[in-house]
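Here's a structure for you.
Only a single protein chain was left out; the remaining protein chains are all shown in position.
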Amino acid sequence: MALDKNGIAQRIAQELKNGWYVNLGIGIPTLVANYIPQGIDVEFQSENGILGMGPFPFDGEEDADLINAGKQTITTVPGASFFDSATSFAMIRGQHVQLTVLGAMEVSQNGDIANWKIPGKMVKGMGGAMDLVASAENIIVAMMHSNKAGESKILKACTLPLTGVGCVKKVVTELAVLEIKDGKFHLIERAPGVSVEEIISKTEGDLVVPEVVPEMHFD
Amino acid sequence: MALDKNGIAQRIAQELKNGWYVNLGIGIPTLVANYIPQGIDVEFQSENGILGMGPFPFDGEEDADLINAGKQTITTVPGASFFDSATSFAMIRGQHVQLTVLGAMEVSQNGDIANWKIPGKMVKGMGGAMDLVASAENIIVAMMHSNKAGESKILKACTLPLTGVGCVKKVVTELAVLEIKDGKFHLIERAPGVSVEEIISKTEGDLVVPEVVPEMHFD
Amino acid sequence: MNKVVKNVEDALVGIEDGMTLMLGGFGLCGIPENSIGQLVKLGTKNLTCISNNAGVDDFGIGLMLQAKQVKKMISSYVGENDEFERQMLSGELEVDLIPQGSLAERCRAGGAGIPAFFTPAGYGTEVAEGKEVRVFNGKPHILESALTADFAIVKAWKGDTEGNLIYKAAARNFNPMMAMAGKITVAEVEELVPAGTLDPNHIHTPGIFVQRIFQGEKFEKRIEQRTVRKND
Partner (left out) sequence: MNKVVKNVEDALVGIEDGMTLMLGGFGLCGIPENSIGQLVKLGTKNLTCISNNAGVDDFGIGLMLQAKQVKKMISSYVGENDEFERQMLSGELEVDLIPQGSLAERCRAGGAGIPAFFTPAGYGTEVAEGKEVRVFNGKPHILESALTADFAIVKAWKGDTEGNLIYKAAARNFNPMMAMAGKITVAEVEELVPAGTLDPNHIHTPGIFVQRIFQGEKFEKRIEQRTVRKND
């Protein structure tokens, strides 16, 4: 059965390593914070100027001056710090943040990503995404395998304006975990109960499928 | 009579304008702070990270963590702030500091200045001087007219390695106030009792002398 | 060096049609709301606004968009604003979208006298069009230039009469760099205190960057996405 958004987030959380600073994008990536494995100590960076983001505040304790990059009210954990946007992107550009998780409209088999513009239709802007993808050593894309029209978002080449080139290393969708290397997608894991055939049929880009494709494992 | 160091500082202090942020170099320039004209409100920047430098501390109140760019113990005035060296030079390079006063070994008639190195003999380093002279809109050089060997320091062309090119606008020595424009020194004022002839004889660079050269005026 | 002006009217004297303004804030957090209100009242037109976001339809820079005061927006993210999207797609509004980190750094560069710097952000995208590309350490970078403004308008939590500013939490965001990059920088603060009241170690924006400061009359501090968890 395909994963829901929480399932995608939970699978991505398994990639976290102890001691990492992590930037989570808007949408599914934000949910990753709910599934930090036991014994793993990570700290969340929000590019609007926070290190040490905590959970949402309790009702009535919201602070308009304390929001994350998705403009949601949040809290901080002990040891947090605040800083300006230039320092925040110094952390990102300077590769002090070990992992970036973000959403995408399209990903291509050479690691290109598009997530900020549909010409003539929608332009929200790239926000911090271009800085993040151009800088991060580890980028995981969290997204649905297909768009609402049923078309694959896992492509030979992106059709939309790019956010970054050759930067995505891993994609986690409701169906599969894909690694990008040597200009191809590599099927690493499938969602519980999802067939390799379904994944192949929903993937437009070149997909390398090993003989055995393990199911994702959740505790 | 030629001015002493305090006299040079006092004359330079007459150049201060209300509301200016001022960076004073080591030596004579530091003394300028002692002669701020009444009704003139200026604030002193020290490039090691202080805005709002005050006088030396009283005996016993020195703080090793509070020194100026000359490594002297100092105090701060109300409204002072501390910042890092990158921010400090952002102020300087970004032309937020309205006046820089510094010493020199040589100044040339096109506004070049040399003050950091005597090849083979002495290399203390340029410190912040190169940033200051390359950036400041107003640079006043405070120095003696001649060196210890009696040779003029007011030259056609500098002989020592440069600190900056075409940047000095005004020079105040123990003998005179000189303005630099159109590739020449212009004699603006002479020290009380100092003859124009003496200034001419001690100036190696081209010197434009008006018919009347007023004496400096001190209250 | 007293920088205090009486009120928002005095603070914005000199802003004229066609000028370039920087406005601090991220989303609706840390925006100079009193000054934006005054700009709408003044009706100044043909403005170029440099601001990470463009507010929402009825708050922040959205109010200036409604009043058609903005000729061009320079931003990184402009979602959450229908009127903005309409004006942009219809071509009424020029929009220059810049990666957020490049925007922040370009403002800082403008204030710091650094005319240009190299960054990897945007390489290979339309952001890089027409820009110099150079490879450092095997990685392509693009050359980005400094941004400055006729007026930078920022919002701080506390400020003193010398113009020293302290921001609160995530309301700091773009304010410090924009404060550096304005030919004239105006700061509106929630609390204005005498010089010497703030700890010099805690100042975020030294007063040298601020030309005018005033205490804002009223701060709505609207929350864009109120998210809470259940009290257990």
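General remarks:
Just so it is clear, A, B and C label the chains in written order, and each chain counts residues from 1 on its own.
Rule of thumb we're sticking to: a residue touches a chain if its C-beta (ideal position, glycine included) is under 8 Å from a C-beta of that chain, and two chains touch if they have at least 3 such contacts.
Computed from a predicted model, the values in this text were never measured in an experiment.
With respect to the full assembly, the chain omitted from this view is in touch with A, B, C. Only one of C:90, C:137 or C:231 touches the chain withheld from this view, namely C:137. From the set C:169, C:189 or C:208, the residue in touch with the chain omitted from the display is C:169, counting the whole complex. Considering C:95, C:109 or C:180, the position touching the chain not shown turns out to be C:109 (whole complex). Listed residues B:10, B:100, B:163 or B:203: the one in touch with the omitted chain is B:163.
Among the residues A:10, A:30, A:46 or A:76, only A:76 touches the chain that is left out of the figure.
By the touch rule set out above, chain A reaches the unshown chain at residues 19, 21, 41-43, 45, 51-52, 76, 78-83, 86-87, 89-97, 135. Listed here are the chain B residues that touch the chain not shown: 46-50, 55-74, 82-86, 88-89, 92-93, 112, 116, 120-131, 134-135, 161-166. Mapped onto chain C, the footprint of the missing chain covers residues 105, 109, 112-120, 134, 136-137, 141, 166-169, 200-202.
Simple rule for what comes next: only the chains that are shown with their structure count from here on.
Chain centres here are means of the Cα atoms, and by that rule the chain farthest away from chain C is B. Of all chain pairs, the one linked by the most C-beta contacts is A-C.
Per-chain Cα centroids separate chain B from chain C by 36 Å. Centroid to centroid, with C-alpha atoms defining each point, chain A and chain B lie 56 Å apart.
Within chain A, contacts with two or more other chains are made by no residue at all. Each of the following residues of chain C touches two or more other chains: 108.
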